[in-house]
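Got a structure for you, written out below as structure tokens; questions coming shortly.
Every protein chain but one is kept in place in this view of the complex.
Order of writing sets the labels: A, B and C. Residues in every chain begin at 1.
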Amino acid sequence: MSKKGIFEQFFGTVAPQEYTDLALEAHEALRGRAGVEISGVRVTEDRRGEIAITWVEIFSEEGERLMGKTRGNYITLEAPSLRHRNRQLQEDLGQVLTQNLVQLLHLRPDSNVFVVGLGNWKATPDALGPRVVNGVLVTRHLKGHIPLDLSGGLRSVAALAPGVLGLTGIETSEIIRAVVDDVQPDLVIAIDALAARNIERIATSIQLADSGIHPGSGVGNERIGLTQKTLGVPVVAIGVPTVVHAITIATNTIDILLDKLRGQASLLQIIEEMEAPDKRGLINEILSPLVGDLVVTPKEIDVLIDDMSRLIAGSLNAALHPNIDQGEIFRYIN
Amino acid sequence: MSKKGIFEQFFGTVAPQEYTDLALEAHEALRGRAGVEISGVRVTEDRRGEIAITWVEIFSEEGERLMGKTRGNYITLEAPSLRHRNRQLQEDLGQVLTQNLVQLLHLRPDSNVFVVGLGNWKATPDALGPRVVNGVLVTRHLKGHIPLDLSGGLRSVAALAPGVLGLTGIETSEIIRAVVDDVQPDLVIAIDALAARNIERIATSIQLADSGIHPGSGVGNERIGLTQKTLGVPVVAIGVPTVVHAITIATNTIDILLDKLRGQASLLQIIEEMEAPDKRGLINEILSPLVGDLVVTPKEIDVLIDDMSRLIAGSLNAALHPNIDQGEIFRYIN
Amino acid sequence: MSKKGIFEQFFGTVAPQEYTDLALEAHEALRGRAGVEISGVRVTEDRRGEIAITWVEIFSEEGERLMGKTRGNYITLEAPSLRHRNRQLQEDLGQVLTQNLVQLLHLRPDSNVFVVGLGNWKATPDALGPRVVNGVLVTRHLKGHIPLDLSGGLRSVAALAPGVLGLTGIETSEIIRAVVDDVQPDLVIAIDALAARNIERIATSIQLADSGIHPGSGVGNERIGLTQKTLGVPVVAIGVPTVVHAITIATNTIDILLDKLRGQASLLQIIEEMEAPDKRGLINEILSPLVGDLVVTPKEIDVLIDDMSRLIAGSLNAALHPNIDQGEIFRYIN
Partner (left out) sequence: MSKKGIFEQFFGTVAPQEYTDLALEAHEALRGRAGVEISGVRVTEDRRGEIAITWVEIFSEEGERLMGKTRGNYITLEAPSLRHRNRQLQEDLGQVLTQNLVQLLHLRPDSNVFVVGLGNWKATPDALGPRVVNGVLVTRHLKGHIPLDLSGGLRSVAALAPGVLGLTGIETSEIIRAVVDDVQPDLVIAIDALAARNIERIATSIQLADSGIHPGSGVGNERIGLTQKTLGVPVVAIGVPTVVHAITIATNTIDILLDKLRGQASLLQIIEEMEAPDKRGLINEILSPLVGDLVVTPKEIDVLIDDMSRLIAGSLNAALHPNIDQGEIFRYIN
């Protein structure tokens, strides 16, 4: 039997903001409803201790359409206990992240990498990108200033966190493209805060994607695309869910409540007898107080994002400079 | 006709977290349901331009019981357009706040005041208190160091933002009581971030109360009382709603949905026929994914709290030192 | 009689780091020594209450060579009492700054302006530029989103604080040039922290210059040029001295001490009899413990820079959007 969302089933529409940046959640929702494999999507699951690893590959046009995401590989690492700031788990996740980055980045020894931190450092849930950039080992300017045996193993890394449209007046993608044209990197790595549907994933999951950043994703509303098409070089995205939209809480609540009640034939009948305009009015009336930009976060989001930023920066440094003793590099920095 | 909450009406209970720190909202909820005046509570409304001023006085034991708040005066200033960071409105609100503070503080010329910033500076929605303290003009140590004609009009003000239990390991009220015993102020002013029920009030309202801070209020869970009874001196509280609990969103959603459907006699019947345990199970199932500590805030909460902190600190400075040119004082500070 | 620096007089050389970013100080040093007008330099002085205004114009090649600065206008506003955070003086200085900016910027109603904050936000004395950008009213993205009567008087302003070479791996001037090529502004305004020779000027002076930013200036060592020549559009620089190099303290001390002693004929003789290598050795021995990157600042530099950043941002906003009620604009921001 179909497990179409109750909300959708009754009202014939998906709440438009019931959006998730995680391919994993998009797939969960689809498979939940269809109960079958999704055409054009391949999913592999793995586990390393407390860390669940899900590899979602979208490989056909139908897969793209169904999932609402561009084709490519989406790796999600999940470690729910991270919420408790378990340090051992942080280290384990760092290692798993490094391994998966190495696999996804396809680096040559002489690759030039440009790390971009998206988001707004003045809004905590959106500050992940800038904070990761803050911890990234920047080396592009060191060539020629450090011993050869050291620089031999050192990849050239530049980094920038340009801020958001509201801070600069310039589309972030414009700034990035201008700098990419100038710096000519071989690869862009873009870090971004994401919106999830499941609150349990806030600050406990990481998504890697080799398809770049797409318009409309991210915690900010205004993100526009950073992809191989727009920048001319491959773009790998690293994202962490930091918010659930308040409206997702509301639609979930409605869904669950209707689910509870729908066993009752008479209720089903009541709602089915409602006229379409009445139904739409009902949705609007329920959701309208939950105005647009509200987000749900844990109160301790500041420290959780700090932890995550440090973890991702450390893993990036390890993945980008595998042959280098990091203490050694620090002698030439600052 | 009674306008008892639909949720409550069906399930015979109020969702326990449907809590608000605002006397205004507690009164709205009560009056909404009863449709009549609340015994032991007197409410006066006023308006100054875009700013709505509501004065709630709780004056009897029954008023205390019904409202779930200690007797005293609760003044709420509301200015919804503050969300757009309107500067003129910020200045107007600052003036109205100063006037209301002067009325509530009952200062003598030689009053010694101790300003306490409650909350956690590492969690943005809870950082209001520490940020206000940051902007308060501290003068207690200046006596004897500044010209007589200046110090004549200067009140003695001390200030402390001790942090929360999780940061210090010590109950905040213990720290405050120890310092109050030592400093012997005539009045304590406590600044705190609050939880509201209505998301429109986040960062757009200010509540003043002459009844102090009571256990369980505030954004943090662990607040315990700061009152004339516990400290031995009057305590005036200044609070700003910075969050709505996620669970409030969910219960509101349920309430509205049931309200929409309850015209249907058959639905009413269905739910009424449910056994009590079934009902409790239903509530739990709906709300369980919305685990305890999640809060709803605007994404730009950091700047909104900055604005509010500056506004409150400025109004406090004006109310505490009315005869002093503030530029003049700054010569003796730092 | 010549008033050549004593240090120079004895040792035949200027201490290489005895550098200042202020045209005013370069001129003071020259005139001090020569006791006459400097060829190719015109200096006008004015005063507005406590604020001293000095207008230094360098107009010939010889002036450039003598002053060690590119030709152009350098306006310095000095208000020593700012150190005491006098608010009235802050406001007065804000107004004088606005007037001088208006004079120097030569804006047309439809000018597109790009504000650049130079410096490192992780090093307080170098953080002025990023903090000013933080307070600048950015409007470039608002065109088309706000009412015509409002946008009619609104200039297009974009802003960026890209960080320093050590943070990005990319020369700051490269990033700026790439974005300027893309955004095509009519004017660049660059904000930077400066080094002074006189500690009294730290955080109490502002220099405006229509000659741009030149290599080697600024608190950071690595600054390279941002000028009409390199960017293709006029560049106005706004700078505030935030440090004195430790080595300036040492050379000043030597200068003063020798000055005290030189009345004594015998001392003069002693030093004159020293061999040149001995003299150089003496300098090195005295200055070597004062290794390169040390700077002198007031301990409260953080708050002083905050004050200055707010003041400059406010004046910039007033100069760039003279016909606009700033509270009104805020409705369309964020």
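We take it that a contact is a pair of C-beta atoms (placed from the backbone, for glycine too) under 8 Å apart; a residue touches a chain by one contact, two chains touch by 3 or more.
A quick note: this is a predicted structure, and the numbers were derived from the prediction, not measured.
The hidden chain makes contact, of the residues C:L30, C:V43, C:I199 or C:V233, with C:I199.
Interface note: of C:L30, C:V43 or C:A123, the residue touching the hidden chain in the full complex is C:A123.
Touching the chain that is not shown, out of A:R47, A:R65 or A:R85: A:R85 (per the contact rule at the top). Against the chain not shown here, chain C presents residues 122-126, 198-200, 219-220, 243, 246, 249-250, 252-254, 256-257, 260-261, 264, 266-267, 269-271, 282, 285-286, 289-291, 293-303. If you put the missing chain back, the residues of chain B touching it would be 138-141, 156-163, 165-171, 174-175, 177-179, 181-183, 333-334.
Methods note: only the chains that are shown with their structure count from here on.
Looking at which positions face the partner, chain A and chain B present mostly the same ones, since more than half of the interface numbers are shared. Centroid to centroid, with C-alpha atoms defining each point, chain B and chain C lie 45 Å apart.
Centre-to-centre, using mean CA coordinates, chain A is 35 Å away from chain B.
Residue numbers of chain B whose C-beta contacts span two or more other chains: 300, 303.
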